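What follows is a single structure, written as structure tokens, with notes after it.
The complex appears here without one of its protein chains, the remainder shown in place.
We call the chains A and B, going by the order they appear; numbering starts again at 1 in every chain.
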Amino acid sequence: MGIVHGDQMILNIGPQHPSTHGVLRLEVKTDGEIVSEVKPYLGYLHRCFEKHCENVTYEQVVPYTDRCDYLAAMNSNFGYVVAMEELMEIKVPERVDYIRVIMGELNRVASHLLALGVYGLDVGAFTPFLYMLRDRERILDMFEYTCGARLLYNYMWVGGVSHDLPKDFVQICLDFLDYFEPQISEYNELLTYNKIFIERTADVGVLPADVAVSFGVTGPNLRGSGVKWDVRKDEPYSIYDRFDFDVPTGTGEFGTVGDCFDRYWVRMLEVKESVKILRQALKDIPDGDVHQAIPKKIRPPKGSVYRRTESPRGDLGYYIVSDGTPVATRLKMRSPAFTALSVLDEISRGWMISDVIAILGSLDIVLGEIDR
Amino acid sequence: MGVLENNFKDNVIVASLDKLLGWARSTSPWYFQFGLACCAIEMMAAAASRHDLERIGMMPRSSPRQADVMIVAGTVTMKMALRVKKLYEQMADPKYVISMGSCATSGGPYWQHGYHVLKGVDLIVPVDVYIPGCPPRPESLIEGLLKLQEKIQTERPLTRKSV
Partner (left out) sequence: MTFAEIKATIEKQYPGSVLENEGLGDHQVELKGEQWIEIATYMKTDPTLCFDQLECITGVDTGEEGPLQSRYNLHSMEHRHKIEVVICHDRKNPKVASIEQLWRIGDWFERETYDMFGIVYEGHRDLRRILCPDDWEGWPLRKDYEGQESYHGIIVPKIKEEEGWE
């Protein structure tokens, strides 16, 4: 932290602070209330994901990917299986692709709902959190109905998915969407257009686009800065090129482009886009066998692959090095929240301590994925 | 009991002070809001709309000084273990620990190759209730908390312990 001069003071936040979204320690150097430097200390949840991947077979990696990004476990699975299928050149049946997209988008909605609700908590609004968790529970119920787990699913396997959808799933999901879409405007009335909320977030923590790219920030945080970059659109994987959806970007509705409000607002708009994708996917889903393409033994050829997918937090990349055995030589996860957190110091200088919490919340980090 | 019986009108309950204290303490154990990993999300879900922990008297507190129960929700790593111990020491007596999920109980899926994972939180702090599951459902957490309440109820804070 260096030398502390006369008026300066060092404030320690975490690792058990309720607004650090997990076990993150921030060392904040302040001059009174004004923050002059923020130093994040990570690793309080370093669970040796990559070491495990070098010691267990490829099939057994899937549950560990769940536990990395535990708010969007389906998307973590999705990234891994897409990378593996690219390495092994497996073509999965149509139905599997559709199921994966449905699950991925549902999980994106669930993850964003939690992110938005917790962001409300961070800036002092408790009620929206309860509303959003109420609707999130319904999504988790659908997951539970499909694969038996509420949070960590182990649902997507290399070449397929573990269970086919239940017979009435499509109808249940459509019912949910019919219920859910009007709720979005309720959230907006409750939180988004709240004067206090806007005052707390608009113009705060502005992240310019070039800085965001240099820091490798991706996902809603990058789009909040006005860069139209979405892996689903720009490097389509699975069957995302078949769907018609927009990529919302920040416009500086109440302040500057790239402020906390924009990052929040992009997530809210993305929820709407996910609903759009879901409706299209539910309409077109074909029949088929979901276990047909699952290989008996996963033994990828020698080589390496880097594939990124769009998780709710940004570009989730998997780097897999294979030497032809059933165990990976090296498996690295490129974590989107890791890069998002690295920008915290840059954009919170000059703001007050309470604003640091608002900025950190707007980045939507998941410590499981940062520390792996 | 004979002296007190029938000497009072309505709204009076006669009980031994020990039992009364046990009942009062057991029905409002405030827990330390302290999430570690995936289980913390289920803890949040348990506290939120559907399951609503507050109906059994559980309220989240952000400071260890105000909390009675520490729910260790998630994987404890070596780096965090020293902090968990410190936090436990900061809590005021009487204090209880719930180990939520298999990671906190034994290291869970990170048991074999997790060089940086603490293999069970009971290596550093005493644990009262273990909740299995990876992650446990909110219902399991509530069950565990009710078990803890039963345990607190049987304690006799005023009775001198035989040493």
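Please note the rule applied: a contact is a pair of C-beta atoms (placed from the backbone, for glycine too) under 8 Å apart; a residue touches a chain by one contact, two chains touch by 3 or more.
Fair warning: this is a prediction, and the values are worked out from it, not measured in the lab.
Note on the undisplayed chain: of the listed residues A:127, A:171, A:185 or A:214, the one touching it is A:214. The chain not displayed touches chain B at residues 78-79, 81-82, 111-112, 115-116, 118-119, 123-124. Residues 42-43, 46, 48, 50-51, 54, 57, 211, 213-216, 227, 229, 234, 302-306, 308, 315, 317, 319, 321, 326-327, 329-330, 332, 334, 338-339, 342-343, 346, 371-372 of chain A touch the missing chain (whole complex, contact as defined above).
The working rule: only the chains that are shown with their structure count from here on.
Chain A and chain B, compared by their mean Cα positions, are separated by 31 Å. Within the complex formed with chain B, the residues of chain A that make contact are 15-18, 22-23, 43-48, 51-52, 55-56, 63-64, 67, 70-71, 114, 129-131, 133-134, 136-137, 140, 150-152, 367-368, 371.
Those residues of chain B that touch chain A in the shared complex are 33-38, 40-42, 44-45, 48-50, 60, 62, 64, 74-75, 77, 79-80, 83, 87, 109-110, 112-117, 134-135, 137.
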